Each structure stands twice: as C-alpha cells, then as structure tokens.
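A single protein chain has been omitted; all remaining protein chains appear in their positions.
The letters A and B name the chains in turn, as written, and every chain counts its residues from 1.
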Amino acid sequence: MELHQLTIAQAIEKLAKKEISSAELTAACQQRIQQTESQLGSYITLTQEAALAQAKAVDDRRAKGEPLPPLAGIPLALKDIFVTKGVKTTCASRILENFIPPYDGTAVRKLIEQDYVLLGKLNMDEFAMGSSTETSYFKKTKNPWNLEYIPGGSSGGSASAVAAGQCLGALGTDTGGSIRQPAALCGIVGIKPTYGRVSRYGVVAFASSLDQVGPMTQDVRDSAILLNTIAGHDPLDSTSVNRPVPDYTQSLKTDVKGLKIGVPKEYFIEGLDAEVKKSLENALEQYRSLGAEIIEVTLPHTQYAVPTYYILAPAEASSNLARYDGVRFGYRSPNAKNLTEMYQKSRSEGFGPEVKRRIMLGTYVLSAGYYDAYYLKAQKVRTLIRRDFEAAFQQVDVLLTPTTPTPAFRIGEKSDDPLKMYLSDIFTINVNLAGLPGMSLPCGLSSQGLPIGMQLIADYFQEEKIFHAAYAYEQATEWHRKRPSL
Amino acid sequence: MSISYETVIGLEVHAQLKTESKIFSAASTQFGAPPNTNTDPVTLGLPGVLPVLNMGVVEMAIKAGLATHCEIAPRSIFARKNYFYPDLPKGYQISQFELPICQRGWINIKVDGQEKKIGITRIHLEEDAGKLLHDFGDSDFSHVDLNRAGVPLIETVSEPDMRSAAEASAYLKHLRDIFVYLGICDGNMEEGSFRCDANVSIRPVGQKEFGTRAELKNMNSFRNVERAIEYEVKRQEALLADGKVVVQETRLWNADKGVSESMRSKEEANDYRYFPDPDLLPLIVDAKWVERLKNSQPELAHEKSLRFQKDYNIPEYDAEVLTADRSIAEHWEKSVQGLKSLEAKKVSNLYMTHLLKLQKETPETFERITSEKVIEILHLVESGKISLNMAKEVLDEVAGSDKAVADIIAAKGFVQISDTATLEQTIDKVLADNPDNLAAYKGGKEKLFGFFVGQTMKALGGKANPQVVNDILKKKLKS
Partner (left out) sequence: MIQKDTVATIAKLARLEFTEPELMTFADQMNQILGFMEQLDGLDTSKIEATSHAVDIPGPMREDRVVESNVIESLLKENAPDHEDNFFRVPKVL
C-alpha cells in the first residue's frame, strides 16, 4: 500500500511507531497531487512549502520525544470556505479571489492545535451554492471514478481529493447536502453533525441556520477521529451548543443486535435510480442479517423540503453575501465611476450566475409584500419537517435512506437547469432543515462503476448512533475499500 | 376664516450605551481612537465572523425599560435590516423588529407647570453604523471609519403624544436625564451619543386621524430640535393654507440656515427586508434578572428631589438643582447625613453657591472633594472652629492640592476663636476702650452694636466666632 492511501487512523499509528515520518507522508500526498491534479482539479490553493515545513517541524519534535497530539503531522486539506489566516480563502469566487484572511476560524484553530499539516484549499461550488462543483469561478473538479462525471457538490473538491488519495482527509461544509452528496458520489464517508455541534466561526456563511461543518474521510473511523477534534462549544458562535463531546471512536462497534433502523417510505420514490434502490435494499438486508430491526416509518412532509429550502437558504444567503461590497476587502470593479457603480459592478462582476440567481431569489422572497407568502410560510413548513423527524425518532434509533436519487451525473448535464440541479439534493435537504446529524457512506457501485451512497440520520446530538450503525455496516462490507483506479 | 391646527409629534431617540465593548464583539467602544482601530473581524464584517451578544448591553436596556415603566420582554428577537451603505460593514444592521426588549412604557413631563404623560411604544437594541468622512484627503472620495460600527444603541420610540416643540424638548430632556442618571448613556447630543429624529404632522383641531408626517433628522441639540419642529409646523401650515398637501418624506435640519431640506432626491425607495437573524438565538430575559435589576435601580432625579424636600426640608428649587446631577445629589446627601447640627439648607447653599461651580469649572480636581472631606470641614463649622466662609476657602484648597484639611487650616491661620474666656476678655477691653460709644449705645443708639462686634473681630484678627461674639456682647450690653 502506498503512503497516500493510508487512512488517518493507520497513519497515526505508523507515525507513532516511527515507521514513517510526517515529511514522507506529506510528500507522498503532494506527489499524488502532482500526478493527478491536472485531471481532477480538486485544489484551488496548494500550500506546498508550508506543509512540508510543518511536517518536518512535527517530525523534529517527535524525534525529541515531545508529547504530540493525535493528529500531529497528518496531512489534511480544507474546503476553501474555511477562513485560514495568511492563506488565501476564495470560496471559489472571483469576489474573494485574492482574499487573505487575517484570522483563523475555530475548526481550523482546533486542527492547528493538533499540529496538523495543511496541504491546501479545496475546490467547491461558488459560496457553496451548487451540487456539482461546476459553479466554481476557478475550475471544474472531476469525479476520480470517471473524469466525465461531476464529483458532487458543493464540497466536490474535498470528496474528489479524499477519494483520489490527494489528502488523508478533509473538512467540508453542508448546508443542504454539500458534504453527504459529494461523499456519496465519490465513494467516501461524510458526516454533517447536528447543527450547533461544530462551530461555524470562521466558515464563510451561506445559509446560517443550515450550515454545518463536518469531516470527509475514507472510512467511518477517520470520520469519528476528525469529529472528535473539531466538535464542541465555541463562545464565538452563538448557535454552538454547550454540550460535552463524547469520544466518537468509542461508538465504533460491530454489534447492532436490536438496533432499530427506520426506513422512510417517502424516500423510495419515482425517479429513484434502480441501482441506487437495489444497493439500499442490499444494505437493509445486510443490517437485517446483523440483527438490526428494520421498521418502515413515514416523514410525510418530505416532498416540501426542496421548495422550503430554496426559499430559506437563498433568503439568508442574500443577506450574508451583502458584505461583499468592494469596500473593505475582496474584488472592486475597476470600471466603477461612482458609489452605486462600485456596488453594482463589483458584485455583478465578482459573483457567478448561480450565486446571483440565489441572491435574487432570496432578495425577492424577503421583499415587502412577499415575506409572509414565501419566507414565513417556509419557516412554518420547516417546523412541520422537524416534527416529522421527532415523531420518527420516537420509534427508531436511526433512519436509513439513499443519499442521492442517482449516482454522479455528467459534467454539464444539469448546469443549465437550476431546478433539476436543486432536485438532486432531495434526500439530504430535510436533515439540514431539521438540524439533525446525517452521514453518507459507500454502499455500492453502479454498473458504470460509479459509487452509490447511503445516508444514516439520527436524532439531535446522537452522532454516536450513526457511528455505531455505520461502522457495523462498513466492517461487514467491502465498499469502503474500493478506490478509483486513477 | 383660517383653520387652526394641532401639532402631533413622536420622537425616535438613539442613545449610545456606555459599555466597554461593542454590542456583538469584544472590540473597544472608546471615543476618539484613531480611525478603524476599534475594530476586530466582527466589526469589519469579515467573511465567516459571527455576533455574540454583550450582556452589559442587555442589562442597560432593561434598566432603561424599567425606568420608563416598560414591560420587559421575556423573549425578544434580533433581526437583520438589510441595506447597502459604506459605513455598514455587513450590508445589514442587526436590530430588533417584531419583538423588542421593552414595550409599552411612559414617562411624565412637565411643561409650564403642567404634568403630562408621554407614552413609550418600545425600546429596542441595535448596533450603530460607522462614520463617513466627506472632506478628508482627495475630494473625489469618501473615507470610512468603522470605530463606531457595532457600538450598542437603544432606540426609544415614543407614542405621537406631544403637541408642541416645547413638549418634545421637555420629553427629550427628561429621557436624557433618566439615561444619564442610570449611567447607561452620557447624553451628549453634540458628540452624537444621544440623537433624536422627530415625526411631525399637523391636523385640524378636533380631527382624529393623523396628518401626513415628515421625519426630521440631523438635529444635534435640544435647541435645534425645538427650532426644527417649529419650522416644520410652520412649513406644513403654509402648505395646507396654500391648498397643497404634505408629502411623507425625510427632511434634514440645516441649523446654519435655520431651515430643513428634503432628502427625497437622495433616498431610494428602501425595502429593508427584515428577517430574524439566524446567527443570534432568541434573547431570553428571566424574571429573576429583571427583579434583581429592579432592586438595584437607582432612585431617579424626580423621586430623589421629592424625597430631599421631604426628608431634609429644603426648597423645591434647591432639590431640583441638587438632583439634576446624580453624583452631586449623592455627594450632597452623604455630606448632610454625616453632619450633626448644621441645617441641610445651609449645606445646600454651600453646594449651590460653591461646589457646583467648582465641579463645573475644574471637574478634574473636583474629585478630590469627597463627601468625607466636606463632612470633615463642616464638622469644624459645627463646632465653631471655622466659619462657613472659611470652609469655602478650605474646600478650594482641598480641590487644588493633596494637603490634609488640618494643614490647610493651619497654613491659612484659620483658627476661629470660640473660647468664651478669651472672647470675654477681649470684649471687656473693647468696651473699656470705648466709653463714649458704650454710653451712646446705652442711651439708645443700638446701631452701635455692630461697631462693638467689628472692634472685637479686629482685635482678634478676624478669627473670632461671630455667633459667640454676638451672644457675649448682647449679654454684656444688657447688664
């Protein structure tokens, strides 16, 4: 096995035993990037020298016998939505093309405290608005399983990089499925924790009441390791919840006897790809054979999730993106002759079409005369969607659903039809609206060799149940060992 | 016959709260810092930052609400008010819209001896914007200073209960006094820590419906508020007299020209798209917190004045002067309570004629005159060791140096002679030295009493206790 293929857990062990050095590991990832990046386009920014220097510094300290935190010397990468002090943070937008933040966000700071190695910043949909990483201002990222296909989005660069071994693991963000959907389409593990579990401070905001940070990794154990590091209360984020963080690796158990798994019937709809459906049925069979109890449940308001989401998220985004005005940082149009033009031209030239579309939608639904019909209505439907889940979790421990209705689609296939693109998030959006934790993990490959993912959802702050169910499945199957032949 | 109109005024008052840090971040609020230095990532609206509410701000808002008889909302909501302006870093202002922290209050004002209750619709929390400089450096540009951005404000919205500029001014002054008394705002209109917009309309006397209102801005003194309102009322009356209509608009007061100017041309149709701020959870104020603040609420000027009149038997005028400034009122009361026999009225005179002047003229050294010092000095007056006039001079010295009271008195030679034996001796000598005057006095020329007092004082270098001298002289002259 090559070094860049190691899981985080394996690398931690080998580093501790001094079988490998962080410099070797980092260099292996960098070499892998060099080999594959021209095909994949996962990264926006590479921090090559700083990464090697950091790796060597950790190696020196290890050689001296200094006590080191678990993630010391582990090469990871970050979606370019994470604010990193001194390292360009673009959010894949022209408007932040040259933005060098003067501060670190909380999740990043926690990784820095662990002495991690930052390989670079990963491509994404502009401002996380998209499901295919095609809206990035800089480049389109390819799916490492088939370069003609999208990697999913918005954390498509993260999913592609992890699947291709360009880093050992990555952080993404998920507003409507942006971790889970690309994880599913690239055959890796991605978890969106409960809203409030991980601080949003220092994460460029898309839709504040829906955004959440989470790890994207090769397997379930790595997911638990990274979540252990980044979870926890942050006094700088008012929506972060002050609740102890359990050691999620303690939940990695293979015995699921008596575990109640709910299957919402509304998710097995027309338009669900036959191979995806088959993979899910196989997974259910797998669980059954492991001793879990499968229960059909109902989430009656599922069909309203997409319209609800595409009112609330753009509304919040239209306000969150007002700060990109060309005054204090970011792009200012050189063509502006007065103040009004400074605003209009900087924003029109700085934002891409999908971002503008959402700003327009959001501005419209909040504007006088429409607020009640759209925004307030959607907030009320959000309550109904939350209640659906609350009722379901009276009956079951976790819910199991497909992550996406289909495997990855072709580049360009949906980019001209916004509504069609929005519907590709149909199974993940509910979870954000409710604020619940959800994980996608690999559960099959299509006949074309594209990964298929399944989603486990649990009640608030019950990530442990997800890790438990996911690990049991993973250990009983081989899907997580499959890697693209790139 | 001309119609007579009634004026209807409602005020919106913005008061900057005197916290150390900003409403949603830990940046300093200190006035006068170099441009943009009171900033941090939150103030600057950098990508990824989040607001966290300052508890001190909430506490001050509750105090304001309690002092104005408002209901304190157990749950209130922060909303975003969206608009673009270079002094607004995030492109929205965090404010309160649907559920403010205080609602339904009132205060009493007094105009021409008449009391009147003015309703307060709401008091809500919000953040201030930064400042734009239009005449710095290159004249093709404006310059943005964000030091003020994020400074906490409370906006107090009155009911349209005022009927004249004088009432509006009285309301404004009273509100300011309350906030200053509470120690939550320094109330400086010129520096902008206390700002007022006025909604003014007129209607024919007897009509119930309100007329169309104009919103007046940019009035940075009490005087200008009155002038602007008076001007606006005349303007609206003239319009109606000409058969024209009043249009709803914002008008800027130009104090130099003494006129207001329409802002319509500059103002685009605004749609603020208020919605609950997803970054801030509901502000929950529990009843215990309110109760605790209620119990620690200071006595306000008006109540204090009434109590001073009753408890210390001082005139209304004195009580009002003393209570206009909370620190002086507390200073005075502490002094009076530390004394044994000196009348409160005398102490009030000392404050009004002397200490208030010192406080105003030399505020920096006035701090040295603590109530303890005043008590120490007035004890000497009570025991007859020095006179009230001497006391004033001693107080001046206390303010001007760190010397001990005893040393000041010694240095000045301020030892009042009250010792009866010494005084009797001196008086006997004065009477013996002036037999003619003594005879004249006894013959009915009582005016000469003053002569004997003067001679005695002179003989003792002005240090004799005049009260004791009087008493002894009276006794001796009778015999």
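The working rule: a contact is a pair of C-beta atoms (placed from the backbone, for glycine too) under 8 Å apart; a residue touches a chain by one contact, two chains touch by 3 or more.
Note that this is a predicted model, so its numbers are computed, not measured.
Here the missing chain is touched by one residue of B:Leu283, B:Val336 or B:Leu355, and it is B:Leu283.
Only one residue in the set B:Asp40, B:Glu71, B:Glu249 or B:Asp396 touches the chain that does not appear here, and it is B:Asp40.
Here the missing chain is touched by one residue of A:Ala28, A:Cys91, A:Met124 or A:Leu210, and it is A:Leu210. Touch with the chain omitted from the figure is made, among A:Trp145, A:Tyr343, A:Phe409 or A:Phe427, by A:Tyr343.
What chain A contributes to its contact with the hidden chain is residues 98-100, 102-103, 195-196, 209-210, 235, 238-239, 241-242, 301, 303-304, 306-308, 310-311, 318, 322, 325-332, 336-339, 341-345, 347-348, 351, 356-357, 359-361, 363-364, 367, 374, 376-384, 386, 418-419, 422, 432-435.
Interface residues of chain B with the unshown chain, by the touch rule above, are 19-21, 26-28, 34-37, 39-41, 44, 46, 52-58, 77-78, 84, 86, 132-134, 136-146, 266, 268, 271, 273, 276, 278, 280-284.
One rule holds in what follows: only the chains that are shown with their structure count from here on.
Averaging C-alpha coordinates per chain places the centre of chain A 56 Å away from that of chain B. Contact residues on chain A toward chain B in their complex (touch as defined above): 83, 89, 91, 96, 99, 101-103, 105, 200-205, 207-209, 235-239, 315-316, 318-319, 321-323, 325, 327-329, 339, 343, 363, 366-368, 371, 375.
On chain B, the positions that touch chain A within their shared complex are 41, 44-53, 80, 82, 84, 86, 89-92, 142, 144, 271, 273-275, 278-281.
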